[in-house]
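Removed from the display is one protein chain of the complex; every other protein chain stays in position.
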Amino acid sequence: MLTISLILLPIIAGLIILLTKGDNPKTIASIAAFVELILGGYAYNQFVPNGSSQFGASYNWIASAGIKFSVGIDGISLILVCLTTLVVPFIILSTFGRTEKNAPTFYALILFMQAALIGVFTAKDIFLFYFFFEVALIPVYFLAAIWGGENRIKVTFKFFIYTLFGSLFMLLGLVYLYMKTPGLHSSAISEIYQIAEGLNGKQQGYLFWAFFIAFAIKMPVFPFHTWQPDTYVESPTAATMLMSGVMLKMGTYGLIRILLPIVPLGVQTWGTTAITLSVIGIVYGSIIAIQQRDMKRLIAYSSFAHVGLISAGIFSRTLEGLQGSLMQMLAHGINVVGLFAISEFIFQRTKSRDLSRLGGITQTTPNLTVYFVIIMLGSVAMPLTNGFVGEFLLLKGIYTYNVWFGAVSGLTIILGAVYMLRMVQKSMFGETSKLTQGFADLALHEKMTLFPLAFMVIWFGIAPNTFLPIIEPAVKQLLTIIK
Amino acid sequence: MLNIILIAFCILTVGSALWVLWTKNVLHAAFALLLTFLGVAALYVMAGADFLGITQILVYVGGILVLLIFGIMLTNQAGNKEGGKNMILTENLNRFWGILIAGGFFGLLFYTFTQAGFQEVEQQHFGEISNHSSTIQITGIQLMTDYVLPFEIVGVLLMIALVGASFLASKNE
Partner (left out) sequence: MNSIIALSLFGIANLFLGFLNNRKILMPATLAFILFALGLNLADWNTEVLWFNNMLRTNNLSVNFTTVILVATLLVVAISRGFGDDEEHSHPAEYYAIMLFSVVGAIMMVTFENLLMLFIGLEILSVSMYVLTGSDKRNLRSNEAALKYFLMGAFATGILLFGVALVYGATGSFSIYGIGNFVTENRMGQSEITPMLYVGILLIIIGLLFKVSAAPFHFWTPDVYEGAPTIFTAFMSTVVKTAGFAALYRLLSVSFVGEYGKWVYLLYFLCAATLIIANITAVYQQSFKRMMAFSSISHAGYLLMTVTSNQATTQSSILFYSLAYSIATVTAFAVMILVSENKTSNGKPDESFDAFKGLAKNNPLLAFALAVSMLSLAGIPLTAGFWGKFFIFSDAFKRGLILDLIVAVLMSAVGVYYYFKPIIASYMKEGNIQEITIKPIYKLTLIITTILTILLGLMPDLVKSIF
């Protein structure tokens, strides 16, 4: 029932918002998101850290075809549900400084997106998973395409077609597996796991690519990333945060939940290819990030690099790699939302994201500087920040898999430090430019956004045990399925 | 003797049909069509389908063709007068595809009918019917018993055709 309310609450709140006017949408949306956060916290609190799925609920959806609306939360889901509920309230808070045209729809779409994301992370039926996986696209597409920048129509359309195209092949793969189930067919994920054991290497190879392309486009992994930078830049920042903070985790979550357990043989054959692509992404993304002048674009490429690392860790199929990937998903979600929020706050004041025209902001806003530096350090994975735990585990996992991959992936720390420090330095320090003169200090809602995010960066760094004990049994269970 | 008559009617039918095809004058085509219809009717009769043959003459020759000729005569021919004569001319387009598709279709049917084995088919399914000397009685009885529903429902079809024709032909108010 808890899971169902987690999914339904944002939808109901969103529908209510659609009927309101004026400043109400913001208020209702943030209240709803915070209630959702409390629900998420309650789930975290009540969760018993073992490998099982909890808070389950199951209803007949399409009875004749054995498709059920069944949801539940296990350790892996919990991390991502927590991430979603943690991040969305602050995404909504960060928009308080702007007045959007047609605000009710804007906030309703954010909440619908949240519901769809939680649906993806808790689905226990492959078609329910696919359903939410696709549905999540619709609100974010409209958010980006209606409230985005100048080139929004073309760019977001490319994004939509691209991702939809990928997931259609996943649908084919899922239907194929579904058809293999005995009797009247069933699409429960657990059932599909069993069916998958009977597949031979060749079938698994095809399925691997059907799934991998879908998830690789979503994450994105090199060379399927071409939609990403433009879309991140053109979208309104709230949508960018949703995409980079949570939506791309649908891809990594899909790798863990669908790809690894269903096609272990396929992963054995093609895993190295996938890791190679991921590692290429790490290096490529980092190098391009270093050259960027646009803050948002820089963060977009950094996100691309980080996801490469997560994906490589997942494909290492080691305990550390998977644990690290989950920790890093959480950390990356928080950090990237923080970074995009800061870039948005700067943009609102200066109307520019061009690093060469910014600078000297620290002098007027010590607050912003502190938050920015903390979140930046989290992103660079300094020890005692949240990024460190995940990245360390990930690198260890990849190192165990193959020394050379580990070594190349290790570059991410150095390169990450380079582009992140460069960004902070160019935007915050140095001479005050024409644009940054009279830079106003943070408003209340901005502080309320950044403080919790910065706090989480440090808290999860100091106390990774908040989540590690939850992750461990779930990952171990997963590894037994794979082996 | 019968064979010669049959062949003669075949030649009449096909020849006049070709005439319809090749002539450019619509009125000539209409008259050639008359011969085609007559030829077909004769073939029906010779195949033992007397009812069909009579219907063919009544409906096509007596009805449709007359309408067709009326239509041609009543058409506004202001632009088609040439030396005082009425000339409605037609064009042939897409000859390549036309000949290809028609030829292919002809080949298909030709093959089918040479392989059909009509006598076996007749024995297999239609032995009873072929014993009757005339099909008129049998058709009448069937229409009023087994096939009464199609017979009635055709009324709806005719109704639509009438309503539609009168609607399309009426002037706008």
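Lettered A and B in written order, each chain numbered from 1.
By definition in this document, a contact is a pair of C-beta atoms (placed from the backbone, for glycine too) under 8 Å apart; a residue touches a chain by one contact, two chains touch by 3 or more.
Because the structure is a prediction, the values reported are computed rather than measured.
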Given A:35, A:168 or A:448, the one touching the chain that is not displayed: A:168
Which residue, A:47, A:90, A:107 or A:130, contacts the hidden chain when the whole complex is considered? A:130
Which of A:39, A:111 or A:145 contacts the chain that the document leaves out: A:145
Residue among B:21, B:73, B:141 or B:160 that touches the chain left out of view: B:160
What residues on chain A make contact with the chain left out of this view? 60-65, 127, 130-131, 134-135, 137-138, 142, 145-146, 152-153, 157, 160-161, 164-165, 168-169, 171-172, 175-176, 178-179
Touch list for chain B against the chain that is not drawn: 108-109, 111-113, 115-117, 120-121, 124-126, 145-150, 153-154, 156-157, 159-161, 163-164, 167-168, 172-173
